[in-house]
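Here it is: the structure, laid out below.
A single protein chain has been removed from this complex, and every other one stays in its place.
Entry: chain A
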Amino acid sequence: MSIPPREAAISIRGLRKAFGGQPVYSGFDLDVRRGDILAIFGPNGCGKSTLINMAAGLLPMDGGTILYDGRDVADVRVGYVFQNYREALFPWRRAADNIRYPLRLMGLPKSEIERRVERLAASFRVRFDLHRYPYELSGGQQQLVSIMRALAVEPEVLFLDEPFSALDYETTLSLRDLLQAVLKEIGVTTLLVSHDLEESIVLADRLLMLTRRPTTVADDVPVALPWPRGTAALSSPGFVAIKARCLDVFQAAVAA
């Protein structure tokens, strides 16, 4: 999929990374369109998380560039949601203070901080008490707080590293619905790593299927299903067709 440079929010060129002499990426290129939700799906150990960790600046690259409108990640406002919400939130701060934390780091005035927290709570239809400590909340509520904390800074790019994999199916479904509505409303460029094919298709504008190491793109699947994509969308012919195509590619990529 070729994207004109002016529309590309993220450009990855010639990315190289090896672990213990084993190359994971050797010359990997990718462009992500502004406002797109890109899901990254692939076999275990293919380096999905490695890719977004390098993009988020959490992991050094061996070579190549990852640029956001020509800027380095250090100059970009990013949000990051970790898989393990229990270890990502600060348990010594109340849920609301967790959300306020990055805003205080930015040095925003108190009124603006409160405005943003209230707006996020409204967008995500939060009905539980944000004055509680994270460990007093359910897993789904904790991950929702993590997502709110990541979005509070009004990020230019959002990274989601298997955000639902530690949650039960029922919670995943409702959180997924909330998240897609908010992400589409604010139009933030998003990289989602997932090992759940259904989740990847439901949330993505575009699905990137990766091969085993050394990692290359097995398939680049546009997901042109209408929004919002509720539970009914999971059985629509469009969804089923995309899922069938992805499964074929996945099996070929794993067998290769």
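Going forward, a residue touches a chain if its C-beta (ideal position, glycine included) is under 8 Å from a C-beta of that chain, and two chains touch if they have at least 3 such contacts; residues count from 1.
The rule we apply is simple: contacts and distances are computed from a predicted model.
Determine which name in "K+/H+ antiporter subunit F", "Carbon monoxide dehydrogenase", "NitT/TauT family transport system permease protein" or "histidine kinase" the UniProt entry assigns to the undisplayed chain of the complex.
So the chain that does not appear here would be "NitT/TauT family transport system permease protein", according to UniProt.
Sort through A:G57, A:P214 or A:G238 and give me the one touching the missing partner chain.
Looking across A:G57, A:P214 or A:G238, the contact with the absent chain belongs to A:G57.
Going by the contact rule already stated, which one of A:Y25, A:F41, A:Y80 or A:F164 would touch the omitted chain in the full complex?
A:Y80
Consider the whole complex, including the chain that is not shown, and state which of A:V24, A:I40, A:M54 or A:A88 touches that chain.
Of all options in A:V24, A:I40, A:M54 or A:A88, contact with the hidden chain holds for A:A88.
Mind pulling the chain A residues that touch the left-out chain?
So the residues of chain A touching the missing chain come out as 56-58, 78, 80, 82, 84, 87-92, 101-102, 105-106, 133, 135, 149, 153.
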